[in-house]
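The structure appears below as structure tokens.
Omission of a single protein chain aside, the complex is shown with its protein chains in their original locations.
First chain written, first letter: the chains are A, B, C and D, and each begins at residue 1.
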Amino acid sequence: MERIRKRTKSLKRILFAMLVVGILVMSMGISSAKEGVPKYGGTLRLVSWGAAGGFDVVKSRGPFGLGADAGHRVMETLFDRGQNNELIPVLGLSATASADGKTWTIKLRKGVKFHDGTPFNADAVVFHWQRILDPENRLLARIMISPILSVEKTGDYEVQFLLKHAWMPFTAILASSSGFISPIPSPKAVKEGAQNRAPVGTGPFIFKEWKSGDRIVLTKNPDYWQKGKPYLDEVVFLIMPDHESRYNALVSGQADMIITDWPTHVEKLTEEPDFSTYIFNYRSLTAMLLNNTKPPLNDVRVRKAMALAWDQKKYIKVSYKNTTPYIESWLGDVHKSGNTGYLNHDLNKARALMAEYGKPVELEFLHTATARGRVGGAIVQQLMKEIGVKVTPVPLDFSTIMMELFTGQYDMTSWRFWGGSDMGPSSVASFYSKSPLNLSRYSSEEVDKLLIQQRQSTDPGAREKILKTIVQKVNSDAPFIYLAGFRQYLFARKYVKNINKPLPGEEGFSGSQFDMWLDK
Amino acid sequence: MNNSLPARTLEVKNLSVKIHTSHNIIQAVNDVSFNLQEGKTLAIVGESGSGKSILCKSILRLLPKSAVVAKESRILFNGYDDLSLLSQKEFNKIRGRNIAMIFQDPMSSLNPVMKVGKQIAESLLHHMGMNRKQAQKKVIGLMKSMGIAMPEQRFFQYPHQLSGGICQRVAIAIALACNPKLLIADEPTTALDVTVQAEILDLLAFRQSQKRMSMILITHDLGVAIGRADEIAVMYAGKIVEQAPAEELFSNIRMPYTRALMASIPRLDNPPHTTLACIDGQPPNLARPAKGCCFAPRCSRAQDKCIKEEPLLRPGIKKDHVFACWYPIGEAS
Amino acid sequence: MMVFLGKKLFRLIVVILAVTAITFLMVNFLPGDIAITTAGFGASLEDVEAIREDLGLNKNIVLRYTLWLFDAAQGRLGQSFLTDEPVLEAISQRLPVTIELMIISQMFALMLAIPFGIISAYKSGTNIDKTINTLAFSVMSIPTFVMALLLIFAFSLKVNWLPATGYVPFSEGFWLNIKSFLLPGFSIALVEWGYLMRILRSDMISTLQEDYILMAKSKGLPTVYILFKHALRPSCFTLITILGIQVGHLIGGAVIVENIFALPGIGSLLIAAIYGRDYTVVQGCILFITIAYVMINFFVDILYSILDPRIRFQNRT
Amino acid sequence: MAESFHKKIPGISFWFSITWIILVTTIAICADFLPLLEYDHMDWDNPEASPGTCVEKQVNDNNGEQIYQKKIYLLGTDTMGRDIFTRLIFGTRISLTIGLAVPVIGLIFGGIFGMLAGFYRGKIETVMMATMDIILAFPGIVLMLAITFYLGPGIKNLVIALGILVIPAFTRVARANTLKFAQSEFVQAARMMGQKDVGIMIFEILPNILIPMAAYALMLVGYMIMVEGVLSFLGLGVQAPVPSWGGMIADGKEVLDQAPFIALFPSFIMFLTVLSFNLMGDYLRNLVDTKEGQL
Partner (left out) sequence: MKDMLLSVKNLTVHFNVGRRHKVHAVSNVSFQIQRGETLGLVGESGCGKTTIARAIMQFPKPTSGKIFFQGEDLTCVNNFRLRQLRPQFQMIFQDSVSSLNPRRKIINTIGAPLKIIGKAKKEERIRLALKMADSVGIDPKTCYRRPFQLSGGQCQRVQIARALMADPKLLICDEPVSSLDVSIQAQILNLLETLRKKHGLTMLFISHDLAVVKNVCDSVAVMYLGKLCEQVPSEKLYHGHCHPYTKALLSAIPNTKPRIDPQYPLDKINTGGMSSPMDMTPGLSKGCWYFTRCSRAQDLCVKQEPQLSEIEPGHNVACHFPNN
């Protein structure tokens, strides 16, 4: 069922939200070519996957694809990211750090009102952040922001963040467009308990309705603080879990814009002159998790042999029709320069390792019961057969897979690692031996040490080097197998102008940039 | 036409009907001809499978699709020369209006999900151009004249709420609603109790004499036929084997089959444990008609000629008494 | 009649209780639970346990079912664990979609089945009958999803007459709303009509053999009149029964069509809820689907007695 | 019922159906012995190869010598370069297993339940029909999901779940027919000769309800083959890489534009098979009730 796959994605998206940290690397930027004079009015219909889980950062169990996209149009963050790492003021005007890097003072914009009429000020920001940091509220992502100690009001339009130690990703958190940690909601709506289903913020669009599983409708905010924006009267986010439906919706004119990763559709739509194409480069990858603690996968030879047996290029060709990148490092395609220690497809080596191991290997491969899951299962089975590993694909629903992962009973399963603009925190999460997110239960003292080093490092160059060393080490230990890179595509009708280009590592449209207009 | 002759309501000439089943063809009615005069009753007597029902249904075009009427068949009715030449639409104007029919089982010949009043009114609405109100009034009168008590209530009842006798009265009311010239009664009393049978037959006879209607009475009961008809035709294996006025037939049976039929009826004046005179053997197979006389295999009087040659209907001593037998009773064999 | 109603009501309650209880049991015994689904990563096992406690999943299952039943009886179906949406609201948004799909598809199916059924019964054994039957058997042999794909391919992607997917709410225009249901309705109807037609045909043929049809014919009534006024009504009892069951199943089972055409119906809500182990939503959906099923069959029973006076009068005694 | 058995002469459609069913069944049974390619072998270089593609390939044999291998993809290959023809033939097994096993389950249990309910009436009937009502009212998809989640995926569990779902329909058919015969005079005659209830059910009623039930079962065979397709489409079908027709259609629908044959061949084969079973069922049903309109 298509839905589980999306749920898989959605839940991974929570993970992603938690992992987003921002060192702002090169972005694809906003296209410099002018698209003519903006036109006002019209309804944009955007189709995406998945469901929304609510808009209240505490109550919702994670904003998924569409929900995040819609929510960020309603609620605004303090800052946006620019093309060159710089913070672009939104609700915040400036962010300055103290010399030790432990205190950040943020000046806020004056004269902004929430949709419900209450004013935006330091109280709103402090209320939001204190709520997040309150351990009673059990915010799911709290470990990701654990270096933040407290937020205090230092003026009507000024707040101060106190950190445990100097922490490079802090500004990225402020400007993050994933999850609802950074956008500021109306305290009134939150207190009334309405925020989760009917969000109130300061954004260019006002929430109108949300029909679960069908659509989220937003209308233009006439009192938006950025005069002259937005251009659109209404935005309709349609939820279509089935990729075929999404494709059909675009082609038959039901929607103006879709986001998809389905290779046949990508192939077809890219060739069509009627549509404009944009690529979301997430710098993330799909991998095959191996349970490092369970025999025979606790033997590094078996894991290595399996990694060597995997033919990524062929897989990308068959399963993705080359619409997704080939990767050699979990840092993503951006980091592939230099020696990554990636175990390239080599059957002879793999067979040799298996011979060395000497025992028959039989494994179960858990996959979601979807078309793509089935294809994956078949290919894994086929390739592993070549080195004498007998794999039984087991289709399961996502909940069951999650449970197997949680309890550590699985042999192997496919998984998506979400990238981000900064891979530091995700590295810690994925490979630190005591991390709850270390799903493959990989354990290496050397890597643990390196991970702590990079976290405390304040020099970007040195940090990059440490990360690369970690990549090489992890690649040679093969705690999991890279199946392929991951990439999504946005297709829009030509009359949709000024499409905000996605930033690398960011999911959906970043920040408050949503300045599209329709030229019909 | 010779004016001195009584008017003929119906004239059937050389009627043949074949029924196609998936692996053979049954000659259900074989070259039957007869006349029916105005106001008279013709009884057609025969055992099941003798083709009497098919014969009558073919007059009203009520045959199943598998039945085919031979081309040379002619059915001449009153003003219409040949019924078989009429289109379906034209024929529908005669059906129910000029020729009506009642069926064996009154319970099943009424639509179970339709009020009986409406069922009677239907033909009035259709043929007489009445409106609903007129029709209802007429129907209630009609029901009353059929001897149905409380017609106003009965009008709105469904067939299953009525007894068999009343149902048959309703069926007769339907048939007689438009004052037809000819009524075909297909075993109208077989499904009814003995006591009711007589009443229904009496009712039919009475209405007939009132309206000078002609009637074809189909029955398997020779006794009923002789009591109720002016003329009797005996059918066997799809053919009329003997035809005569009722009194003449009763007193002077010529055909061995008719006599055997008569003899095999248990009689009240027989003593207990009487062995009945019965016709041996099985009825003929109509799919494979025999060459000679169809009754020959079961006939005690049969001779070689009977098996080889088919006897044709011919008059005997009396002109209006015809029979199909080489060696009829009462003639030296 | 009161006894009849009372009996039906009793049966309705028994079925609803049984179905919801079975569902409750079933969903609870599935591997994985809502706590794990919602906890996400970063959550510790204690977090999961805390969520379980929050949601009351630690209590005895019988107690939980009783509590749910008690609440449900008062119209409180709770909120979705996953989206916080009140279950009643979620269902009230989805149910109209499903019902509209059901009505439109069954209307199409009947519009095809009744005339074809009558013609083919009337012409039984002829080439017309054979053609209609071959057609019916052919469409009966095409799975709904293949039919849906074919229809989208033909009417939407090739000629673009009808929208391929998506649901347009009633508020956005009557015609647009109807249009968005045409293709899904047809893909259900096209597969189903053959089945319904075969049923009608078979009953109609036996009705046409009844003496009262001969009687009607002997009255000189036109054929079309006889077919519709005399023959149709007594021939449609099986058709109605099957239709009742079919409609009942469509309410919960039009998942495929809802999925392909992106219709936010109750079927897809239910499936998503099961995958997410969203117990309250599952229970709420099942409750509504069961009630709908039982009610529809109840109406079918009533329809019987309207159509057939024999049943009507039998009930009265 | 009378005259019906010798009245019906099977037509072309009957012979077509029976030939096709025999052919398909034989192939399903003999699939292992046929000179076929491996159904799960992926030819990476030739995905979506069109029907009739002929491939020559250099491979190492066991002794390390290079030999040429020649393969003909009769019906082309699917998106993963697997031979469609081979997969179709192996897929027959899954489709037929489900198509035949499910109605058999329904036939046995539904037959027993329905016969008991129809024969004894009263409380037994009430309880049984209420149970069937509950199963009917239960959304089938929930049961399917629950069983696959709980017992795990696989053809056996699929058959169990579907089997439970079809029991009510069989019970109804069996009950309706039993009711008809339980009051009939030949049953009474048997009873009056001293036959016991069990004997009556087995010797008198069962032979008579078997044909209408078998007719229904045959209709259901076709339906179940379709249901397997639907479930594969929903991802609840059999495990990869075992081919099933429904799964093949689901895989092929993605490339309906570029390589329509991938979905088309299994669709067509499924269509023919379902049609054959339907026609067979219809033929059998016609044996039971021959009717001809007289209007």
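The working rule: a residue touches a chain if its C-beta (ideal position, glycine included) is under 8 Å from a C-beta of that chain, and two chains touch if they have at least 3 such contacts.
Quick caveat: nothing in here was measured; it's all calculated off a predicted structure.
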| item | value |
| --- | --- |
| Touching residue (missing chain; options B:L86, B:L182 or B:L203) | B:L203 |
| From B:K89, B:H273 or B:R288, residue that would touch the chain that is not displayed | B:H273 |
| Touching residue (missing chain; options B:V17, B:L86, B:I218 or B:L261) | B:L261 |
| Sites on chain B contacted by the missing partner chain, in the whole complex | 47-48, 145, 147-150, 163, 165-166, 193-199, 201-203, 205-206, 209-210, 220-224, 226-228, 250, 260-261, 264-280, 282-283 |
| Chain not shown, touching residues in chain D | 1-6, 184-186, 188-196, 199, 204, 207-208 |
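In this section, only the chains that are shown with their structure count from here on.
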| item | value |
| --- | --- |
| Which of C-D and B-C has more C-beta pairs touching across its chains | C-D |
| Gap in Å, rounded to a whole number, between the CA centres of chain D and chain C | 23 |
| Chain centre separation in whole Å, for chain B relative to chain A (CA means) | 90 |
| Where chain C touches two or more other chains, by residue | 30-31, 125, 214, 217, 223, 259, 271, 275 |
| Multi-chain contact residues (two or more partners), chain D | 145, 149, 234, 253, 292-294 |
| List of chain C residues in touch with chain D within their complex | 11, 14-15, 18-19, 22-23, 26-27, 29-31, 121-125, 134, 137-138, 140-146, 149, 153, 198, 202, 204-206, 208-209, 213-214, 217, 223, 226-227, 231, 245, 248-249, 252-253, 255-256, 259, 267, 270-271, 274-275, 282, 286, 289-290, 293-294 |
| Partner chain C, residues of chain B touching it in the complex | 57, 60, 62, 65, 88-89, 91-97, 100-101, 103-105, 108-114, 122-123, 126-127, 158, 160-161, 171, 174-175 |
| Residue ranges of chain A touching chain C (in the complex, touch as defined) | 1-4, 7, 11, 14-15, 18, 51-54, 56, 59-62, 138, 140-144, 196-197, 211-215, 238-242, 244-246, 248-249, 251-255, 397-400, 402-403, 406, 436-437 |
